[in-house]
Structures are given as C-alpha cells and as structure tokens.
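Following: one structure in structure tokens, then a few remarks.
A single protein chain has been removed from this complex, and every other one stays in its place.
Naming follows writing order (A and B), and every chain is counted from residue 1.
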Amino acid sequence: MEPNTEPETAAVEEVLVEEELLVEEISIDGMCGVY
Amino acid sequence: MPSGTVDPGIETQSKAGSPTMFDSSTKWERSAKIGLRPEPFGALAYHFDTRRLVFLKSPTLVDLVDGLVDHESADAAIEAIVEPSDDRSRQAHVKALASLAEAGVIEPVTPAISFVG
Partner (left out) sequence: MTAIHTSLTLTPKPVRVPPLVEQLKGGLDAPICLTWELTYACNLACVHCLSSSGRRDPKELTTTEALAVVDELADLQVFYVNLGGGEPMIRKDFLDIVDHAVGRKVGVKFSTNGYYIDQQAAERFAATDLLDIQISLDGFDAATNDAVRGPGSWEAARRAMDNLAAANFGEFKISIVATRHNVAQLDDYKKMADDYGAQLRVTRLRPSGRGVDSYQDLRLTHPQQQDIFRWIMDHPDVLTGDSFFHLNALGTDTGETLPGLSMCGAGRIVCLIDPIGDVYACPFVIHDEFMAGNVRDTGGFATVWRESDLFRELRQPGAAGACASCNAYDACGGGCMAAKFFTGIPLDGPDPDCALGHADEAVAAANAAGIVPQPSQDHSRPVRLGAKPS
C-alpha cells in the first residue's frame, strides 16, 4: 500500500461528485435486446 | 424568493428548449409519477408519463431525493443529508437535482392552503 502523507478525510463518494455527473438519462428504448 | 440570495439557482434546458431555473431555495419532493428502484450504484427512476429513464448514480443522491420532502428547501436537504464537505460537492448535488427536476423525477411542493373557519 502506497503511503499517503495527506490525511484525506473526504469520503469516497464526494470524490465521485467531482469526477462525473450524478445523473444520467437513457431512453427506455436505448437498451439492446428488446423489441 | 428571499432577497439577497447568493445562489441564483441552476439553469436547465427544458424539453422545449427554453431555459427554466431550478430554485433550490424552495421545497421539493419526489414525484408520485415515478418508479424508483434502488440499485447498488444508486437507483433507477422511470417516469411513467414521459417514459424517461434516469440513472441516479450515487446512494447519497437517492437518500437526498427521498428526504427532500422533509426539509424546507432543497438547499437545507443537501446540507442535512449530503453533508457536503466543499462547495463543489454542494453544487454538484444542486446540479443533479436540477436535472432530476427537468426530468420530472422531483417536483416543487405546492403549499397547502389552510382554511380558517
């Protein structure tokens, strides 16, 4: 395990917030394998 | 809308293309017209009228959607439920709620009219 000199108190989920949008929309028709 | 509001709200594009403002200082709630299904990544929300399918990509966001109705404003709900450690997180959740409002997953709560007899 790499040493981390900076005490990171941010929860993992808040890192997610920075890296991608929390909401994604897809058409109900946008899935392959249905009529 | 209270005067001196710092956050002007989030502008989103409605389906018609004209921008509508998401007002996070008012009370919101989960729409009754949606099915909300918890998933490991967060939840799936399906709007039965518009047939739009939305992925909520964090369990905290799902808790927020569920808990909106218990707070006087979306902002208050974010503080209480998300406990954002910085403004980026706060804004990301406001932005997420704006998207959900545009998709009809959440709706403004219209105040009940009380009749004084």
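Note that in this section a residue touches a chain if its C-beta (ideal position, glycine included) is under 8 Å from a C-beta of that chain, and two chains touch if they have at least 3 such contacts.
Note that the structure is predicted; figures quoted are calculated from it, not measured.
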**Item:** Residue touching the undisplayed chain, where the options are B:E39, B:E72 or B:D86
**Value:** B:E39
**Request:** Could you list which residues of subunit B touch the chain missing from the display?
**Result:** 35, 37, 39-41, 44, 46, 48, 51, 53, 55, 57-59
**Asked** Residues of subunit A in contact with the chain that isn't shown?
**Response** 1-2, 4, 6-8, 10-13, 15-16, 19-20, 24, 26-35
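We take it that only the chains that are shown with their structure count from here on.
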**Inter-chain centre distance, subunit A versus subunit B - centres from mean C-alpha coordinates, in Å** = 19
**Request:** Name, in rising order, each residue of subunit A that touches subunit B in their complex.
**Result:** 9-11, 13-14, 16-18, 20-28, 30
**Message:** With touch defined as at the start, can you tell me which subunit B residues reach subunit A in the complex?
**Reply:** 42, 46, 51-61, 84-86, 88-89, 92-93, 95-96, 99-100, 103
